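Heads up, one of the protein chains got dropped from this complex, but the rest are sitting where they should.
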Amino acid sequence: MNVTVNMTALMPLIILFAGISLTALMGTMKDSVKRLAGLVASISVVFAFWWVMERILPAIGTAAMESQSGMLTYSYYSVFLSGIVLITAVAAFALSEHYLLEEDFSHPEFYAILLASITGMMVMLNTSNFVNIFIGLELLSIPLYASVAYLRYKPESVEGGLKYFILGAIASGFLAYGIAMIYGASGSLDFITIVKTVKTDSLFRLGLLFILMGLAFKAAAVPFHMWAPDAYEGAATPVTAFMSIAPKAVAIGVLIRILYSVFPQMVDYWREAVLVLSILTVIVGNFAAIVQQSVKRMLAYSSISHAGYLLMGIVAYSVEGVSGILFYLAGYMLINTGAFGVLSLLKIGDDDFVSYDDIRGIGYRYPLLGIFMSVFMFSLAGIPATVGFMGKFYVFKALIHANYMSLALVGIGGSLVSVYYYLRVVVHMYMKENPEERKFNLNFLSMTVLAICSVLVIAAGLFPAKIADIANVAARFMN
Amino acid sequence: MVPLIDYLILSAVLFTIGIIGILIRRNIITIFMSIEIMLNSVNLAFVAFSRFLGNMDGQIVVFFIFAVAAAEAAVGLALVVAWFKLKESIQVDDMKLLKG
Partner (left out) sequence: MEALVSFFSNYMLYILMGVTILTAVGVVYSKNAVHSVVALLLTMILVAGIYLMLDAEFIAAVQLLVYAGGIIVLFVFMLLLVALHKDEALRLFNTYTLISLGLVAFLVIMLAVVFFGTPFGPAPATVTNIVKGGSTEAVAGTLYSAYILPFEIASILLLVAMVGAIVLTKERGKS
């Protein structure tokens, strides 16, 4: 059997793997070398990003760039999502630097496992074969279980990791069984061959349902969200920032690709399932967020509700819907990195001060931090002139054009509810006096990340056309 | 030759037994064992399909699921040890810290 290998397509994975090996080896070296691990990890991610944008992107036309008969497939769509994942990774590394030093628990292996998770995401996004989807999902998840439990002397961290692990293993069991059924029904694991053989018999339906369940779990959609609040709250805050964006973008992105381009004949069937999931997710996510006492846990539930808006975009089943989702993800990346980034600074030694009571008066004591957090909260709530508003606008517009008026209304209702708990954060920061004076160390690197995020949130909210155009192109060339 | 459906029913039964184990057991290690049973049932379905379709892809996937099962077992058991060091217990019921 002849297999053509395209080295250009393989390079991003090779670069990331070099990063994994280097950072893992640095764990055995002198302390002065160990301190550079974050830098090495960031460089390998930036280099991979550069390679994808400079070498792979120009080679993609209306047809995707392939290697090894579809094992690796780069399309505009997958490159867009890969970009989101890689940028999130660099931001998370930058935030980790300060957080882990403050925690006094910085080890190079931390960066190695996060890099491995990123490699898994790249594999999962840029493929058209179910084997790679499965093995990529595992490479994404297994390091994430370990990185959630990274602060292993804290019970909540290990507990979050353990819950994530148990439920994640069940989800991968379902995904694998779903793939087995699709394989049994079509005789192939390759997307292109499956498209040709797709009928609508019941084996396909059940297989698709199982795959949907496996991916909905990774996206933290209700009722597969039970792990999310615990894992998000227990993990180190920069890991939470990473986890709330990248795996979600990958799960939603791969789900769209599987549903739209592998099972288009079964649209009536999966549309119902995604519809139910999205409504449940928006409602449960928003109402559970209201009652939380910790801002970090509130943001965990809020990220569940955002998965709901993204799933609503899938229901629209149009290019407009996909481009809305891609725009939403790009904006969501900026906002959530920023919001969790602010929380990652509210830390003295081992203790995180992230409850509503703890953030009282922050806006006066640290004006810059207050402004940043307000921008991110307004944007999450979907206040106009921010990127959060534009993302919701595009998704709901696509829904209305697809004649899903009532679903759009559910989404808008959810966003209105969410205004309450997002603004509560701002109110606590500015309205209440804090009896306790705490001295937080505002790290320059983290503040730079926050500044970039908040400027981009406003800029992309005022001038969304550029990103929207790119998202539109990406949405049209999925294969 | 035994028909394909017999293997599939065995696989479905094993899958279900695995899920029952996850739901009713309180001991984390037994829950891990139930997960292994689930993965085995998936493997069985793949091998059976592979034999009856007459192509090798199914067996290749099984090979990868082995690798995944080994990796999951390693990380999962490391997590259990970390948990045990903190709590001196491996019961799921002790995980009440972050409920609600």
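As written, the chains take the letters A and B, and residue 1 is the first residue of each chain.
What we mean here is this: a residue touches a chain if its C-beta (ideal position, glycine included) is under 8 Å from a C-beta of that chain, and two chains touch if they have at least 3 such contacts.
Since we're looking at a predicted model, the values are computed, not measured.
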item: Of A:106, A:172 or A:446, the one touching the omitted chain in the full complex; value: A:106
item: Residues of subunit B in contact with the chain not shown; value: 1-10, 12-21, 23-27, 29-30, 32-34, 36-37, 40, 43-44, 47-48, 50-52, 54-57, 59-60, 62-64, 66-75, 77-82, 84, 90-91
item: Contact footprint on subunit A, counting only the chain that is left out; value: 1-3, 10, 13, 17, 20, 24, 27, 31, 34-35, 67-69, 71-72, 104-107, 109-110, 112-113, 116, 119-120, 123, 129, 131-132, 135-136, 138-139, 142-143, 145-147, 149-150, 152-153, 181, 185, 201-203, 205-206
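Keep in mind that, in the parts below, only the chains that are shown with their structure count from here on.
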item: Rounded Å distance, subunit A centre to subunit B centre (Cα mean); value: 26
item: Residues of subunit A defined as touching subunit B within the complex; value: 130-131, 134-135, 138, 142, 145-146, 149, 152-153, 155-156, 158-163, 165-166, 169-170, 172-173, 176-177, 179-181, 183-184, 187-189, 229-230, 233-234
item: Subunit B to subunit A touching residues, read off their complex; value: 8, 15, 18-19, 22, 28, 31-32, 35, 38-39, 41-42, 45-46, 49, 53, 55, 57-58, 60-61, 64-65, 67-68, 71-72, 75-76, 78-80, 82-83, 86-87, 95, 97-98
